[in-house]
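Handing you this structure, nothing more for now.
Shown here: the complex without one of its protein chains, the others still in place.
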Amino acid sequence: MERILQGFERAAGASAAVRFVDVMLRGAGQVMFMDNPLTGLFFLAAILWGAFAVGAPLIALAGLLALAVATATGMLGGFDRTSWRAGLFGYNALLTGLALGTFLAPGAMLFVFVVIAAAFSVFVTEAVGRFLRLHAVAGLTFGFVLTTWLFLLASHGFAGLPAGGLPSAALPGGAVVVASDPLAPGAFLAGVALSISQVFLKDSIIAALLFLAGLAVASLSAALLAIAGAVIAVAVAHLAGAESDLVTGGLLGFSPVLTAVALGSVFGKPTPRGLAIAGFATVVTVIAQAGLNAGLAPFGLPALTMPFVLVTWLFLLARPASEG
Amino acid sequence: MERILQGFERAAGASAAVRFVDVMLRGAGQVMFMDNPLTGLFFLAAILWGAFAVGAPLIALAGLLALAVATATGMLGGFDRTSWRAGLFGYNALLTGLALGTFLAPGAMLFVFVVIAAAFSVFVTEAVGRFLRLHAVAGLTFGFVLTTWLFLLASHGFAGLPAGGLPSAALPGGAVVVASDPLAPGAFLAGVALSISQVFLKDSIIAALLFLAGLAVASLSAALLAIAGAVIAVAVAHLAGAESDLVTGGLLGFSPVLTAVALGSVFGKPTPRGLAIAGFATVVTVIAQAGLNAGLAPFGLPALTMPFVLVTWLFLLARPASEG
Partner (left out) sequence: MERILQGFERAAGASAAVRFVDVMLRGAGQVMFMDNPLTGLFFLAAILWGAFAVGAPLIALAGLLALAVATATGMLGGFDRTSWRAGLFGYNALLTGLALGTFLAPGAMLFVFVVIAAAFSVFVTEAVGRFLRLHAVAGLTFGFVLTTWLFLLASHGFAGLPAGGLPSAALPGGAVVVASDPLAPGAFLAGVALSISQVFLKDSIIAALLFLAGLAVASLSAALLAIAGAVIAVAVAHLAGAESDLVTGGLLGFSPVLTAVALGSVFGKPTPRGLAIAGFATVVTVIAQAGLNAGLAPFGLPALTMPFVLVTWLFLLARPASEG
């Protein structure tokens, strides 16, 4: 496999088109922190599968279009070339495209919005990265969250862009939480798998396996941490009495999965203390997910990966200087 | 004209009272980034015209009172003298006074609030400026936005201060957007002009011309960029299917006008790339305006110039170090 990657890297050095595809693939891989085109290939395959499986190929198209636009914007915008090559201007756009495709009604205006949002997300990513550099903290997926929230909200002001799949705005506290007890083993496993696929807004067990395979080819420990994060999330959410449909649908688990991978390996050390802190942060992310779901209800906005971003930022800021 | 300004500057050097008026005028000019008392004179004339034209002279009075209070606070508060002389403690207060006068019911309590808010806005301006200095980014009109939001919200808690002109709080997504098609040339021109006058919360074409004249005496390119920003905003908002009343009333255009001037000349270079980025940021500001309008609906708050502040901050943070 090393050999394949080296050959691909040589081809990318020789051809601008191959380099562009390489950077797009790395952009996909960076959704889960992997600077690896093969990971990206698995991830894009999972996205395509997940989109076709629910009969919504346009969602995958929106994601791919956004990824391409952002990769081009990052190339032409005068940004740092090393960051660009690592795909760091692509992952927020890919997620933004998938989210706009998921929550807005399809149509020409949607794709105009996706193009603008994707290019904008590159500037947001750079801005957030620069702002946080002083604190030695990464921007994570905040560029995706901010861009997507802004564009989803804007759909309420434009007749040309109906908000197809957005949740209705509501004051928190009105709904009754329906929690089934106990959680059957099948439902548990489904919840774990979908917690992983929902990182990419996908609701598919096969996509989850492809995402895990993509992670594993780059980092086996990242794949194991993703599974561990999902298991913790499903267990904690269920024990706390969360809505069963949310638990088994992976909708309370995708942020914890990202927290577990980020703090357990990417930005932390897999020491016993490091893993204990990552595990605790993963538990807190489940609570933050429930909290932000309620806090965003009056806006009719999905929390996206903000629970992961918020909790991981706090734990990264708080880590001892010696582990910085 | 240079001669007049030099004579005025001499008089200001000799008399504390003239200096105070000079700083007030510069404070007015700084709403559109101009450190120029003549610009400020035009702007105040436009504000007076706009207020009298709709039979609401108290709004202009609230603005002038706030400007005077802030200028005095900036003088006595131990702040940087150079910033004070350039009017940098005045513009947020002027806008705050105009906004409180516009959205709250007139009365003695309103003017007490205006005085407190104006003095407070000076501390907010300094605080925001200091916080962002590490990132080499200006505070823009955030001091105005934060102060005004806080005081408008507070009116709900005080029987002495009814919220006369505030929009009713509502969950987003409930209203149907009424977009007429096509946009008649007269409506288009009105939308462009009012996008400029609404920077100062004014709804008047004659005021718009006075604002443009004030800009032009200090910087012809700024005046042209203001017009370009307004044209972009009206066109983009209309094409996206925005509510026609908002488009032709300039209510989706005042933030983009500020973005165009700020990124096109004040904080950016008028190179082709610089102008392309400023143009793109202007388009994004239209979307951000629609987004923040929806996002603030549950609070019953107007977005004020926050779309400009948010988008311009992001683009300033993201600009290449070489253009910093």
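All chains are identified by letter, namely A and B, in their written order; residue positions are counted from 1 within each chain.
Simple rule for what comes next: contacts are C-beta pairs under 8 Å (C-beta built on N, C-alpha and C of every residue); 3 or more make two chains touch, one makes a residue touch a chain.
It should be emphasised that the depicted structure is a prediction, and the values quoted were computed from it without experimental measurement.
> Among A:13, A:57 or A:172, which residue is in touch with the absent chain?
Touching the chain that is not displayed is residue A:172.
> Of the residues listed, B:43, B:91 or B:120, which one is in contact with the missing chain?
B:120
> Looking at the full complex, which residue from B:8, B:188 or B:299 touches the chain that isn't shown here?
Candidates B:8, B:188 or B:299; residue touching the omitted chain: B:299.
> For the chain left off this view, which of B:95, B:114 or B:166 is in contact with it?
Missing-chain contact among the listed residues: B:166.
> Since one chain isn't shown, list which residues of chain B touch it in the complete complex.
Against the missing chain, chain B presents residues 77-79, 109, 113, 116, 119-120, 122-124, 126-128, 130-131, 134, 149-154, 156-161, 163, 166, 168-171, 298-300.
> Where does chain A touch the missing chain, residue by residue?
Output for chain A: 134-135, 171-175, 177-179, 239-243, 246, 252, 273, 277, 280-281, 283-284, 287-295, 298, 313-318, 320.
Going forward, only the chains that are shown with their structure count from here on.
> How far is the middle of chain A from the middle of chain B, if each middle is the mean of its Cα atoms, in Å?
For chain A versus chain B, the centre distance works out to 36 Å.
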